[in-house]
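Can you read through this structure? Questions will come right after.
A single protein chain has been omitted; all remaining protein chains appear in their positions.
Labels run A, B and C following the written order; every chain starts at residue 1.
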Amino acid sequence: MRKCSLDKMNLVFAEIAKNAALYLPVDQNDGSAVYKKWEEGTVWSNALNTVRSPKDFFFPQTEDLMKFTTSGKNIEIIDTRSESEDFVIFGVRACDVKSFDILDRVFLTEPVDSFYGSRREHGVIISLACTRPSETCFCKTFGIDASEPAGDISAWKTETEIFFKANTEKGEELLNKLSALTEDCDDSTVNEQKAKINAIMNKLPLKDLTTDAFGGGKTNEFFNLPVWDELSGTCLGCGTCTFVCPTCQCYDIKDFNTGNGVIRYRCWDSCMYSDFTKMAHGNNRLTQKERFRQRFMHKLVYFPENNDGEFSCVGCGRCLAKCPISMNIVKVMKKLGGATNE
Amino acid sequence: MNNRVETLIPKLGVITDVRIDTPDIKTFRVVTPDGKKAFDHRPGQCAMLSIPGVGEAMFSITSSPTNEEFMEFSIKKCGCVTDWLHQAEVGQQITIRGPYGNPFPVDDVFAGKDLLFIAGGVGLAPLRSVINYCRHYRDRYGKIDIVYGSRSKDDLLDYQEIINEWSTDAGVNVHLTIDNPQEGWDGHVGFVPNYVKELGFDTNKVAVLCGPPIMIKFTLEGLCAIGFEKTNIYTTLELRMKCGVGKCGRCNVGAKYVCKDGPVFRCDELDELPAEY
Amino acid sequence: MQKITREQLIEKAVALLADGTVSCVLGWSKGEFDYDVTPAIFNNEEELKANFVFNDFCGVNFSKYLVAKTQKCEGKILVFLKPCDTYSFNQLLTEHRFDREKVYAVGIPCEGMADVAKVKTICGDGIASINFDGENLAVTTLYEDAPVMISTNDVLAERCVNCKSKKHVAYDELIGDEGEVIESNRFDEVEKLEAMTPDERFAFWQNELSRCIRCNACRDACPACTCEKCVFDNPNSGVENKSPANSFEEKMFHIIRAFHVAGRCTDCGECSRVCPQNIPLHLLNRKFIKDMNEFYGEYQAGAEVGSRAPLVDYTTEDLEPGEVFNRGDMNA
Partner (left out) sequence: MQVNEYKPLIVAFCCNWCSYAGADLAGNNRLNYPAEVKIIRVPCSCRVNPMFILRAFQRGADGVIICGCHPGDCHYTSGNYYTRRRMAALFSMLDYLGIEKERTRVEWVSAAEGAKFAATMNDFVEKVVALGENKRLEDLRCKK
């Protein structure tokens, strides 16, 4: 365990930024936070979390896959892939760190997605324990410990100091580079901090939400329930929940004709959109109810079925805060039988 | 990095032959620019064909894996990509990636069994690769029955091949039918599901179905009615696909991805899936 | 603090359900927290009593839901409309988007709705409960023992700060008192932008629009966006693009969207309310409204059913597009 005074944070950032692009949450005019590249003068945000999740770093909203040029009947395929640069993401919360595991299960299983894989290899994650969780937080439901975030390096912040613990080789290496700015310490302060966090976690309004009712193999139990009508009744069919979600990974592949070649790019897509499954001969999900059901069934039943019981939700609470009509996974879980422990 | 295989990046292919099968179905022969087969596949598997700027779409590979020289795709004109392909001429380059999906279990489940293939319209396309595979390794399988129906005589896919090759094979019975009577047609007239019931097959065989959803639905009911077990009936599904490798989430039905876990499903497996296909 | 209560509305709804005037009720349903409210259909008294809410966070404009719900629901739907919602209601009627006969509209007065984001900037994250206490909100957080008292006037949503009308322009029945059209300052922000140099304006919008994640929430919540198939969802339109790429797509989307609703936008403010990235989209719509007021005379979309919007009308004496800028220069 290493520690350093918060006054020295700028030096720490500068040291990290020497060798890799450093991204950290920064406040915007409207009060929300966003990950920005650090440069001298950048101020680290105090916000609990960013509106957009850090999945962008590994799975950006839009990225070029390849380029084509055509002449007559001939096509040339141009592989535009390049090795990702080294980068460090600072201040990732426990829930978002967990979301990378979930994305890994999708993109790093055979056949490996090399676009995602390259960025994953070159990224170092410095996580940060939550000192002031929001009422929308429910990471505990998914077995995530907000006081003990994973990542290459875990960090804890107190009023005056910041503590680092390396969890991986990559993290060790980075922390060693910071040795001049940090000093060794025992974990008593961090343990105090953890206890404090856990005390708050036990006060959160959603603390009793459980996943007991859900999991693989329960498709038929939930699929035809009439409550889907009620739950999806006023869903607007926008993509806000999917786009702010750290674990939603559906994408579309599209071609863009630039006038001097065709770029094939991939971009986020949302199962909430009416054209998600539309094909030439029809659409197998015709109403919003079916699309809505797909999203939640995927997170609570289908994904765990294929991934050793792992749910594809991390309880970050972004959809709770951002849905235009305040319909969200918590309401769905409670309605479908996510009985509380009370 | 660039030497890493990326499944989303396709290979080049060239259309070396275009055969007009029916008014709205053409069969395209595709090889790599140096004249080889783009990749090996198993019967029932699919490939992603694309034309830059138009789009990419999944098609079943119609030719048999035993064909070492080229691949064929029978494609019905029904959307952007297929419209474009139907205008393409010999020599046109396209892109191709694959193979994707689960093949038919030709080497284990099918081995030694009598086989019944039932197809409607362009649904013969995915079955043609299995049928020709089984004909190639004729001694591995029992009796083969093929029931194929279409709207009219002109809409029968691969008619020449059916008449000249399939029908003449020993132990292969071909039963053709068209929906409505037509001049110059002396074969059976009627819908496939009814024809199957009329023919009344011995239930001790494996059935493979492919065709429009409505045909599959009624034929399946018919087969079950005459005593077939769902565990002995196979069919293929089709949904919108983008990546082909179970990541983009589009063809997700229940916990299955049609591109990865399908397109071939056993009918009792289908019953486990939510009715969203 | 709203002048009418949840109980009054439930009573009205129950009575209308009981005498068969309506078969269901479109209302606000309570959520996990005191501030989160979901639109929902209520079919009977039990459902209403269990879940119906009305408080300072009931901002959702129900008008758009009528397009889909009137087609599904047998019998009449009871809908509660705040004054600003009635403008959207009329505008949709003008465009023949739903059957007036299938709706029973009850106008309700509105004292302005609160924006929870503004509440959080005052008391911080971690709201445990909110009590509606007279003119104030008593907000208890997970971190302080004593509740923070916040005046509702300090946390009004932007659109309510600049409320343009407390008068209902459509209803079958009114609960409470009728208000008046208000002289608002809603164009002040637009004027501020107009007074900037083009470079400053560009920088401003570049910063705002680059945050867009193309979630389409603005479009899907907008009561003026009721196309069966949006041009941005249609692969055959040539402009279908799902993602903000290269800082052009999102500009295109927002300019075209604002233009498409120009003259039809009632300035209900739903677009800005639902934007997850807090982009001030209402400033685009208000620019169109302000321009058209100046160029072609005052016009309020939805003020009356059947009125002709400025962009589908003309006079032979209209100003030339080039003169638009001269006017701007004169103003500056």
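As a convention for this text, contacts are C-beta pairs under 8 Å (C-beta built on N, C-alpha and C of every residue); 3 or more make two chains touch, one makes a residue touch a chain.
Worth saying up front: this structure is predicted, and the values here are computed from it rather than measured.
Though it is not drawn, the left-out chain touches A, C in the full complex.
Contact with the omitted chain, checked across C:E46, C:E74, C:E101 or C:E320, is made by C:E320.
Across C:A18, C:A50, C:A203 or C:C227, the single residue that touches the chain missing here is C:A203.
Listed residues C:I10, C:L66, C:V79 or C:A262: the one in touch with the omitted chain is C:A262. Between the chain not shown and the residues C:K30, C:K120, C:R264 or C:K287, the one that touches is C:K287.
Seen from chain A, the chain kept out of the figure touches residues 256, 258-260, 263.
Residues of chain C in touch with the missing chain: 190, 193-194, 198-206, 231, 238-239, 245-246, 248-249, 251-252, 255-256, 258-259, 262, 284, 287-288, 291-292, 295-296, 310-316, 318-325, 328.
Going forward, only the chains that are shown with their structure count from here on.
Per-chain CA centroids place chain B at a distance of 51 Å from chain C. Distance between chain centres (mean CA atoms), chain A to chain B: 40 Å. Counting partners per residue, chain A has 252, 269 as the residues that reach two or more other chains.
Within chain C, the positions touching two or more other chains are listed as 235.
Chain A contributes residues 65-66, 68, 70, 73-75, 77, 79, 81-83, 106-107, 111, 113-115, 118, 216, 219-220, 223-224, 249-253, 255, 257, 262, 264, 266, 269, 271, 276-281, 284-285, 290, 294, 297-298, 301-302, 305-306 to its touches with chain B in the complex. Across the complex, chain C meets chain A through its residues 31-33, 36-41, 60, 65, 117, 121, 124-128, 142-143, 207, 211, 213-217, 219-221, 233, 235, 241-245, 273-274, 276-278.
Partner chain A is touched in their complex by these residues of chain B: 1-2, 4-12, 52-56, 78-80, 82, 89, 91-95, 238-240, 242-243, 245, 247-255, 272-274, 276-277.
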